[in-house]
Every structure is written in C-alpha cells, then in structure tokens.
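Scroll down for the structure; my scribbles are underneath it.
Here the complex is missing a single protein chain, while all its other protein chains stay put.
For reference, chains read A, B and C in written order, and residue numbers begin at 1 within each chain.
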Amino acid sequence: MASGEKRVEIEKELSFGPVHPALIEPYRIRLFVNDEIVEDCELNINMAYRGIEKLFDGLPVERALLIAERVCGICSHVHAWNAVRVIEGGLSIVVPPRANYIRVLTNEMQRITSHLILFGHAFEVVGHETFAMRSFLLRESFMDLISYVGGNRVMPSVPIIGGVRPRADLTESLKRVILERVDEFEEKYKGYVTRIIEDPLVMSRLTGIGFLTKEDAVRFYATGPTGRASGWDYDVRTKMDEYKPFEFNVITDESCDTKARIVVRALEIFESLKIIRQVVKSLPEGPVVNQSWKAEEMDFTTAYLEAYRGELMHSYALDSHGRIRNYKIRTPTPTNLAAMEHACVGDHVTEAILTIASCDPCLTCCTRAEVVDSGRSRILSDFEIVQKYGWRK
Amino acid sequence: MNLKATSRKNAIHIMVAYTGGCNGCDIEIVNAVLSPRYDVEQYRVLLTWNPREADVLIVSGVVTWQMVEPLKKIYESIPEPKGVVAVGACAVNGNVYKNLVGDIGQNEEIWAPVETVIPVDVKVPGCAPRPEDVITGVVKALPKILEAP
Amino acid sequence: MITFLRIMLQGAYKNMLRVLTRADRATSIAMRDKILTMSVPPLETVLDEMCIGCAGCYNVCPTHAITMVPLDKPVEIIEGYTKTQVPRIDLLRCIFCLNCHDFCPIYSVFGEAAPIHARDVGTPRMTLQEVLKKPIRAPPEKIEELRKLIPSSSFSLITNGGKSNES
Partner (left out) sequence: MDNLLFFPLLLIISSVVAAAVAILYSLVLPGIERKVQARIQQRIGPPILTPGFWSVLKFGYKRRIEPTAQIPGLYKSLVYFGVGIIVLIFLFSTPYWWAVLGWGSVLGIAGLLKLEEVLYVLMGSQSQSFLSAGMPVPDLAKGSKHVGIRREFVEQHSAERALKMMAIGSLPFYIALLVPFAMAKSGMISSVVAMQNPAYMLTSEWWSVPLPSNPVIFTLPGIIAALVYFVGYVMLLNEKPFSILKAKIDLIEGGVLEYASKLRAYYYLMRNMLMFALSSIFVTLFIGIPFDPFMPLMMLLNIALSLILPVMLATLVAFSPILTFRQIYPAAIGLSAFGILALVISLGV
C-alpha cells in the first residue's frame, strides 16, 4: 500500500496459507519481497467466507442472536452483546443494571483470554514456545471462570435481549471464586510479563519493526490496541453507558512498533482486572433480565462496542414480524487490515509475519465480500449477485 | 501387538486444518496442543504442519467454498495409513450456518459437513468441544491406523 | 547483558528443579486419567429430575436431534400430571442453537436454570415441585404461540397453573 508512489522492482512473491503454522485461521498472506525484505504485502481474507450476514436475513430476532455469537469464537461475547444492544437501543428496552454489570464482567474476562491468545500466537510466531505455552496456561484460569458463568468455555451465550441468561447470574460463592482467581492470576501474570519484558532476545525480535505512525493509524482507521499502540487514544468503552460506573485507564503507547502493540495489550489486561474487581465488588441487586418486550418493526439501528481488537459495529432492522433484515457487521479486523499490510513493509520476511501477528489478525468475522472465480478474480456484477443470492427485501 | 502397530501407537503426528469455522474450535485445538494443562504430547501425539508427516488430520470448520480444494489436497498428501477427525459441530453437521438459515433457505457458501469433501473417521461434537474431547477424538481415530497394513 | 545474566541465573535454579523434580507441573492429572481410561464425561444435556416431559424441546429442534425416550417408571410430579418421557440429545446432530433451552418451560417461563441445554447451564437451584408452584410470567400471546408446540397433556398443566396464579 505504501509503495504506491515509488515503484520498486519486485523480485519474487512468497505466499503463505491458508493452512500454515503462522495463521490460526484460513487466510493467505502474499509477501512481495526483494531478497529478504518485504516491499509490499497483500492479505487475502476470503477463504473464511461463510456468508454470515445473509444467514440472519429473515430469522426471528432471538434466533439470530445465537448466530451472532458464532461470528467468532474468540470474541463471541462481544458479538452476542452488541447484537442485543442493537435491538435494545432501537426498541428502548430497559436492561437491569445487574445484567449490565454481568455483561461487562464477561466482556472483560473474555478480553483477557483474547489478549492471552494473542500472546500465545505472537510468541509462537516469534518462535518462543515456552512463553506461548505459559500464556495458554494463564489463560486457562479465565476460561474456567467463563465456563462457570456461562456454561461453556468458548460460547458462553450470556446476553439475551433484555438482560442476561438467568444461568449467568452471579452467586455469592461464584463472586468469591472470581475474586480469588483474579488475585492469583494477577500475581502470576505480573511475573510472566516482567519476564518477557526483561528477555533481551525476545525484545530484540520485537523492537524496531512494524512501524505504524499515528497518522497512518488514523488514516487506515486502525482501531483497538493496534491504533492505541500508535498513540491514538481511542476506545469506545469510554463513551459507553455500560462502562460509566467503572474506573479504568485507556492504555496508549507512542512507540508505534510491534513491541508497543504487545505491551499495550499486556497492560490492558491489568485494566480489565481492575474492572472485574469493581464489577464483582459493587454488583447491584435485582433481576437479571427484563422480559417485557416485544419484537416489532424497527428501523436500522446501529450499536458500537469496543471489541478486543477494536471497534465493532452491528446494525440491522426488524420487519413487522420481528424478523431481521439486512444485518451488517463491521468487525475491527477489516479496518486493521490495511494498517497491517502497511506496517510490515520494509521488514525481513520472518518479521513481517510477526508484525501481522502482532496486530492480532483474526479474520473469520470480516470476510464478507467474496472473490469469485478461481484463477483470475473479478468482481461480481449486480446481475450475478442477484442471480446467486436473490433479491434483498 | 506387533512392532508395526506398537510404533504407530507410540508416535502419532497430527495436522490441523482450519476450514472456516468461527475460530472457537481452532483455539480449543491449539489449547489441547499448547496448553501445558492439556498437553497432547503426553499421549504420544505430536503436532506437525506438514501433511507428509501427519497421520491424523484434524478438521474444524464448515469448509468454505474456497477451502474445498486445499482440504482435498492436504488429505491426498498424507501418506497412508491416515485418519480424519472432524472437530466441532461445524465440521460434523454444518452448525447454525447450515441448519438455521432465514429467507435464503440454503447456504451455498459452505460445504459442511466435512464428510462431503473427505472421508471422516471420528466426529467430535460440541460447539466448541472441550480440549479433552478433542484429544479423545484423536485417540479414537487410532484403531483404524493401527490395523492398516 | 546484566539482566540477561540475572534472568539466566534466576531461571536456572527454577528450571533445574522443574527438569529434575517436575516442580510446579501444570498438567492436569485428573484429566490425564480420564483421557487414558477413555472416560471423559460427556457434555451435560438433560437433567432428568427437572424435566417435565412436555416434549417442547423435541418439537422445536430444527435438526431433529432430540428423541423422547419413555421412562421405565413414570413419575407423578404433581397431582394429575405424570411424566412419562424424557428427551435425549444426539450431539452429532445438535447444532447448539439453544432453541430447546429457550423453549423449555422450566427455563423460559419461570426464569430458572434450565433442565435441558446443549451445553451445561448448571444445576437448578429449586426442585421441580417448587418451580411449578411459582407464578407464570409469560404473556398470553406467547402461551398461545407455544400451545402449538407442545403436547396438550403437558400444556394443560401449565395453563392451569398460570391461570390460578395470575388471577
């Protein structure tokens, strides 16, 4: 993307994926390299295209929300939550405060697991198996907590329209368990992070590569930790009502490189722990679900949420039967893609892949526009789209 | 048990192919391999990324349109004897992507279940299956490999 | 260089212990035993004691993953209503859509932990008898809609209870 102006002769192309140790999901990295230096990069993400937005069309809204959770297995909760926030906003459904607290709690717990996946993945890419394993080990304690709350490790399906599932209500003993685990985790995690930051070999791999300046971050709209690591102080949580009761800092870093992206996430986990403690300690009493709502016609409504990788948007309308029309999801990764492609230019091949990993690419959610035709790609004409998918109502 | 079967039982190389699920299963498989809490290596199972080395192919996800050919190719590249474990509801029956569609009636973007693309020996249900289910699934694929000539 | 040496020395002792004595090993031995004996417990699905056998879940499942299995000994839950069958979920066909959970009377009407869930929703905090004595909170249209889904025998139980409690 960057080398648009100056034309460089490109010697060869290296392509990886869609099945490859560096990728945790099917996508393809095409690196254009001279000798070992990446001159340009293209990420082809359409291998995970499942047509998920189309699936929603015509489903009753309660059903649809369970698909929304399946958009992604890493940030399943944000999708489920944001999907219900759309209808709650559009039809002014009141959510009991206790339910909001529990939603925030689940969100922050899953944010921690998600960031720890990134560490695991990034250190696999760095080649440091031990750190990757320790990260996955630390992650287990929060996977347990999520499954205590939601009944499932990956898809806890905590939110429902108007609140949270009664199953996810916090009992006194669960509250105690959470607080204990958080303390235990924090201590171990501190040791882990210090150890990483002190390791000269690992740090020499991370520092000084994958620069993404603040201007570029804003220009490409690199949201979430990717943008915050370039000094762009943007976090949807600061604007959300649900987060009003809680005290936390937005972590930013000015150094703009791969290390910054890791460090920002590492520090964000401490903020999440802070929020979790506040939730558990000041959890209001009361019901967890408000069932006095009725699905009716709703105009397009949009909801924004800070997912673990950046800003997430869900939007849909309801027809008069309470069925979903024209669901749209914009997940954080598509906007980060351009930033990733930009950031890895000028680095060694092995480092370019690390840079891409450090932006936490996670693409199953964002593949919607499909490249058709094998061999030579082309864009579908309107007629073909209609032929293939039928008219939209 | 003869030497051949013993050697096969004592060294199982698994390869993982993600074919476009939601990531949930992928992460749980990675968990089973990388998390010291589960540690597949203690069951003599080793992870590889090279189909030439693999014995058991673990497939997760709905097999999107573009993953069909790569998946077939990977399967072909594994030398006999080999087994396939389909992990997760997506790979087993297409999950919500196939069975819970609104106006469209049929989702043509996915080829799930995995059976329609390559032969499957063991199915591990769950969305997402727990890591211990994944490991058990791999173990269940063994008899076929052990008995092969 | 100094930090490098410090880490090396600090780590050397700890890791020596780890290598020689398996100190702080994190592998779950309980899980290892279960896997080695092939006795990993299956996913928790139906809580037989809680289910009222209304077959709502059976009717609502989009993939027909649920079959109703007759009980050996029918159980009389409350006067005039006997449970004769419980559902069984074929996990290989289940798509974890949770329809069954949301349509199950014990969950949706009373707001308690549900007896059936493709995943584990936990153990209910009340007995069935207690649950059935609680007032029904579903709006009448909803009950009407659901009337189509479940067998009339169990439906009578719920409408009766609902009417008497709502008035």
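Convention: a contact is a pair of C-beta atoms (placed from the backbone, for glycine too) under 8 Å apart; a residue touches a chain by one contact, two chains touch by 3 or more.
Values in this document were obtained by computation on a predicted structure and should not be read as measured data.
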Chain not shown, its touching partners among those shown: A, B, C
Hidden-chain contact residue, picked from the options A:P21, A:G89 or A:P284: A:P21
Selected residue (touches chain absent from view) among A:S255, A:N290 or A:T350: A:T350
Where the missing chain touches subunit A, by residue: 3-4, 10-22, 28, 30, 32, 36, 40, 42, 44, 47, 123-130, 133-134, 137, 201-202, 204-205, 348-351, 353-354, 371, 373-379
On subunit B, residues whose C-beta touches the chain left out of the figure: 3-4, 6-8, 10-11, 13, 36, 39, 41-42, 44, 46, 49-53, 55, 66-67, 69-70, 73, 77, 79-81
For subunit C, the residues touching the chain missing from this view: 11, 15, 18-19, 22, 24-27, 32
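Convention: only the chains that are shown with their structure count from here on.
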Whole-Å gap between the CA centroids of subunit A and subunit B: 25
Residues of subunit C touching at least two other chains: 26, 96-97, 119
Subunit B: positions in contact with at least two other chains: 36-37, 95-96, 100, 127
Residue ranges of subunit B in contact with subunit C within the complex: 36-39, 42-43, 89, 92-96, 98-100, 123, 125-127, 132-133, 135-136, 139
Residue numbers on subunit C that touch subunit B, as the complex places them: 25-28, 31-32, 34-36, 38, 40, 43, 62-63, 91-97, 118-119
Residues of subunit A defined as touching subunit C within the complex: 62-63, 66, 137, 147, 151-152, 155, 157, 165-167, 195, 198-200, 289, 291, 294
